[in-house]
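Shown here: the complex without one of its protein chains, the others still in place.
This part shows chain A:
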């Protein structure tokens, strides 16, 4: 890098005004003559090699650190949507899930592979569930969530908009399809304490969901899509709803259910009592329960670490390649013999 001398285009001179009254007008003159001081970065071989090397040297360790962080996360994933259906309903899952008379209780044993440090996050994971489907995403009324019935225009909420002439609070497909499986955990013989508070974003609770909006007519329709809400709790305290309403970005997603505030030891088996209410069978969705610790980087995901390491490694390779070619076949910088008009004549 080097600063271009401001007077570089001396050839433009000749008619340069003689009197330059102030610095400002001189700066403006320089501007009009397109002669502003500027930095001209150039890719010299040295710079290129050093850049690549440097990037490589930074990226490989960063990748390894990320990988380490990801590896330190302990995760238990249990898919239960199939297993939780009794034998006789395996071939006809729909009739099972639709029949409210059948008990949906289900018991799952989870084995802890290695020590898990509190807090342990409980997620439910849905797959093949397009929470990001256009029809679904749009089917909500954020104004109604905040203002309740005071906000009347809920046309976006169709087909879950009105019930008996009043708009459903909260309206829309998203709220209607609220996830309603429940989990309780038993460690040995004692029920575990699960924290179900503070699972939603504080900002949502404070500003996005009304403190005086009550779901008084929720899930009253002929078709029940999912969970019910306590009509006496304002929306701002319905954390499950708030979590659910943050529509997931991808068709396979996790949502926070609660936290276990105690460590789990390796080899331990904990029993999950779950109520398998939520119907994903109609469209082949999968349901999983996830218990995981977290690291500074988030959950378990090797991708970023691997990607960084691989990129860093390839940078080093490129640097070596470039250096090799450079040594074998150097080209002096700024040598006019490499310009096309000289090459043409010398080629003859």
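In this text, a residue touches a chain if its C-beta (ideal position, glycine included) is under 8 Å from a C-beta of that chain, and two chains touch if they have at least 3 such contacts; residues count from 1.
Note that contacts and distances are computed from a predicted model.
Per the UniProt record, the absent chain's protein name among "tRNA (guanine-N(7)-)-methyltransferase", "Tubulin epsilon and delta complex 1", "ATP synthase F(0) complex subunit 8" or "P-type ATPase subfamily IV protein" is "P-type ATPase subfamily IV protein". Although one chain is not displayed, its contacts with chain A can still be listed: residues 2, 4, 8-17, 32-43, 45, 48, 55, 59, 62, 66, 123, 125, 129-137, 140, 142-143, 146, 158-163, 173, 176-177, 201, 203-204, 207-208, 221-223, 225-226, 246-256, 279, 282-284, 290, 296-301, 303-304, 307-308, 311, 314-315, 318, 322, 325-326, 329, 331-342, 345-346, 348.
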